[in-house]
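Note that this complex is displayed minus one protein chain, with the remaining chains in position.
Coming up: chain A.
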Amino acid sequence: MKMNKTLSVLCMTVLFAGSLSGCGNDGSSPEEGGSASKGGTLNVLTWEGDVSDETVADFEEEYGVDVNITYVEDTNTILAKMLQGNSEYDVIDIESAYMKSFVDAELLAPLDYDKITNYENIDPVYVEKGAMGDEKLTYSLPITGPLYTGVVINKETCPIEIDSFEDLADPALEGQVWSTNATISLYAGALKALGYSPNSQDEKELNEAQALLQKIKPNIKAFGASSISSLETGECSVAYTYDYNILMFDDKANWDKFEIVPETTLGYCQYWTVAASSENQKLANEFINYTYSAESAIKLLNEWGGVPALKRELIEEGVAKDYFENPMLQEFADMWPDHEELSVSDEQTAIMDTLYNELMSGE
């Protein structure tokens, strides 16, 4: 009896010790002074890999504030929360496809370019024009260089030559294709292959896109959020995915193993924005500015890889010697001038979700 009580107390102690590691820590990296004693809090909503943990810690120390980082799982959830008025985020990392929705809903505050002095560090190519909905970059700035959704091929195992999205319907690819389940990317890819605007809401054009996807579907082994596992293990030899940059930075062996088909690509970017409801807009702009320092960019690239938004000459000394030998970087830069971009609306998303459900149910 006494031993049971002792063991129970021991178990409870371990549990509370575990939970105490969360007390007083709101997910940020506390410095020596502890989190509660600092002046102010900045809430940042971002995708994993778009800001370095070290940069956040450095910003906290330099500005004497707490930075709470929340990682995005789905942009639609965040948009819904913000539209409900229940959002405490100051800095938000938005994908270009959703920029118009956020701007039209008046959820974003104009950036204070007087605070963003590191703007000059950004490669001018990436700030010539912003995402659809914010072409003049009033509300946003690109976090990294361009990214693409497109057909990625394993050159060693793919049985046919692929030049277009329609080639995915080739019977030789049966059971070898992985596809993103992001409906906007999926239907945009099909629309583009048929010569239509990837942002089309025309019923006839969408039905044609649906018909094309129905032809491709027998070859698709899996739909999902991440193709890395399927491609790297060799389970699939082709993928319609946005993971090409992750593959190419994961292992140098992938440089010769994988390639992306330029004709199938749709470009996008992640952008820093400031929430209109933010009460820390000054600090938010300072944080955005901080991420554009060469030091911050180098830390991010060394931790996560990726396509740099900053000018090469500012960062090449700080990254690995062969960093810029990655063929993906030149491929992406070459595709950027003529890239096509997505911009979704609620109506478009609803139509595509309905079509996707029909596609999955075999209608």
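Here is the rule we go by: a contact is a pair of C-beta atoms (placed from the backbone, for glycine too) under 8 Å apart; a residue touches a chain by one contact, two chains touch by 3 or more; residues count from 1.
Note that contacts and distances are computed from a predicted model.
**Q** The chain dropped from view, which UniProt name applies: "PadR family transcriptional regulator", "Spermidine/putrescine transport system permease protein", "Spore germination protein B1" or "ABC transporter domain-containing protein"?
**A** The UniProt record for the chain left out of view names it "Spermidine/putrescine transport system permease protein".
**Q** Specify the residue from the set A:Val72, A:Ala222 or A:Ile351 that touches the hidden chain.
**A** A:Val72
**Q** Which listed residue, A:Met132, A:Leu194 or A:Ile228, touches the chain dropped from view?
**A** Candidates A:Met132, A:Leu194 or A:Ile228; residue touching the omitted chain: A:Ile228.
**Q** Sort through A:Thr41, A:Gln214 or A:Ser345 and give me the one touching the missing partner chain.
**A** Only one of A:Thr41, A:Gln214 or A:Ser345 touches the chain omitted from view, namely A:Thr41.
**Q** Considering the entire assembly, which residues of chain A contact the chain that has been omitted?
**A** 3, 7, 10-11, 14-16, 18-23, 25-30, 41, 43, 45, 47-49, 53, 68-73, 77, 81, 84-89, 225-226, 228-229, 232-233, 246-247, 250-251, 304
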